[in-house]
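Partial complex: the chains shown occupy the same locations as in the complete assembly.
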Amino acid sequence: MVNKPGKIGRNCIIGEDVILGENVCLGHNVIIEDHVRLGDNTVIEENTIVRGGVELFGNSYVGANCILGEHLLDWHKGTPNCTHPLRIGGHALIRSHTTIYGNSEIGEHLQTGHYVSIRENSNLGNHVSVGNYSDIQGEVKIGNYVRLHSNDRIEQYSQIDDYVWLAPGVELCNDPTPPSNDMMGVHIHSFAVVGAKALILPGREVKSDSLVAAGAVVTKDVEPFAVVGGNPAKVIADIRDIKNKKTGEPAYPWRYHFNRAMPWDEIGYEVWALAMKAQ
Amino acid sequence: MVNKPGKIGRNCIIGEDVILGENVCLGHNVIIEDHVRLGDNTVIEENTIVRGGVELFGNSYVGANCILGEHLLDWHKGTPNCTHPLRIGGHALIRSHTTIYGNSEIGEHLQTGHYVSIRENSNLGNHVSVGNYSDIQGEVKIGNYVRLHSNDRIEQYSQIDDYVWLAPGVELCNDPTPPSNDMMGVHIHSFAVVGAKALILPGREVKSDSLVAAGAVVTKDVEPFAVVGGNPAKVIADIRDIKNKKTGEPAYPWRYHFNRAMPWDEIGYEVWALAMKAQ
């Protein structure tokens, strides 16, 4: 059913039992398979493929050459009835050449860069951002307001809590003795920050309000407020002693100093946290 | 010649002198150039381009937005008759957005992730797996049952023997004094394991049954059974002393402890090796 659609490009192919919301626009050569729902005001750019069973809520944008709801391995094996629905909340901004598998649940305000891969059985909260070339390998749980920059690799069984920042090139490992069948995921706690090209070994925890320096190889748990760096990483500072290089003011815990795109954007963390507590 | 084909999608373009085996299925917008052979029961997904001279054996699957048989540089220069055939054995599973150049020879049971690039003059054995974003830069020789995980970079003149595991983010370098014209490839011997984000400098050998720890920068040859780690990497253990973190059992040499998808999958390495010897 097409309900007051917007502009539909040339050569589009639309399957059966498809519901397009009001003002949905499709670029040229878009392929929408069966049993797909696209919310109002959503734009799907050229050549993008939306596979069977995808539900994408309204006000979303999907760039060109993407694949949403990509087939799982059982499809290749010819298993009958192997549909794996993918559900993505509204206000998504998914950039070109991104591939997201079926059987995942993703919150509102997802943002991806280009060439992002998100495998099956990934559970992402709201306001998650995943940069260019980042690779979420499935079987992961990622909270709200998490920012993965570019080229991050989140191996299976990783857990990332709310308000975590990963700089580019971070790797969360899972196999302590490769190759093995005994995986141990990394756990990054809320408000932690992991610097560029840092490597977190399998099973390690990076605790709240800690900072892993760029280039660190983390072989032990990182305690709250610790700054660790080097290969292997050692404690090099207390996060509360680090100053902003330009202003000379304390830089951490960052939630007291950085507001952009956070839920406390206009009022600051302290006022917001008090208001949350009062609810 | 189309021989009892399966389902052919809309807007497909099929060149001259093309042989499609029985039950070959093409998704929408697939482009098959001239002189291509696709074996029985092969599936090519949407928007994929199979360039002139590609031979892909049966029971293979190629995801959407791939390019097989990509043009070499002489094509850009307008050289006449510059076809460079690509031959890929049966049972391949090639995931979306992968690009494989012409002039390579790849065995059976190839598996690629998404966004994989394999340049020309690459020789891959059977049962090779190449993860997301991995980049085989050509002029390489890779054996059988080799597993490259994601984001590995195999520079020109690298050699990887059978049963080698590279964790994600590994780099095999080739230029000792960049920029120069005097390349020296890395050689990884059978049963070696290289950990995540390890860097192997040009010309170095990583010998059989050794383990390069995650994050290591390898500046010297790695001897059999050695475990090396750090920047620069030093010997930190004997591989035979490393235990599985969960079971407490020895973890290496891994072939005695890990069977999944190996030729000794059901009988274990020792029985299999004896049987091989007896042949």
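For the reader, a short list of remarks on this structure follows.
Each chain carries a letter (A and B) given by its place in the written order, and its residues are counted from 1.
Throughout what follows, a residue touches a chain if its C-beta (ideal position, glycine included) is under 8 Å from a C-beta of that chain, and two chains touch if they have at least 3 such contacts.
Just so it is clear, the structure is predicted and the values come from calculations on it, not from any experiment.
Within the whole complex of this structure, the shared sequence is present as 3 copies, and 2 of these are drawn in position.
In this text, only the chains that are shown with their structure count from here on.
Rounded to a multiple of 5, the Cα-based rotation taking subunit A onto subunit B is 120 degrees. Mean C-alpha positions place subunit A and subunit B at a centre distance of 27 Å. Within the complex formed with subunit B, the subunit A residues making contact are 11, 13, 29, 31, 47, 49, 65, 67, 70, 76, 97, 99, 115, 117, 133, 135, 137, 151, 153, 155, 171, 173, 175-182, 184, 197, 199, 201-203, 217, 231-232. Partner subunit A is touched in their complex by these residues of subunit B: 10-11, 28-29, 46-47, 61, 63-65, 93, 96-97, 113-115, 132-133, 147, 150-151, 165, 167-169, 193, 195-197, 214-215, 230-231, 242-247, 251-252, 254, 257-258, 260.
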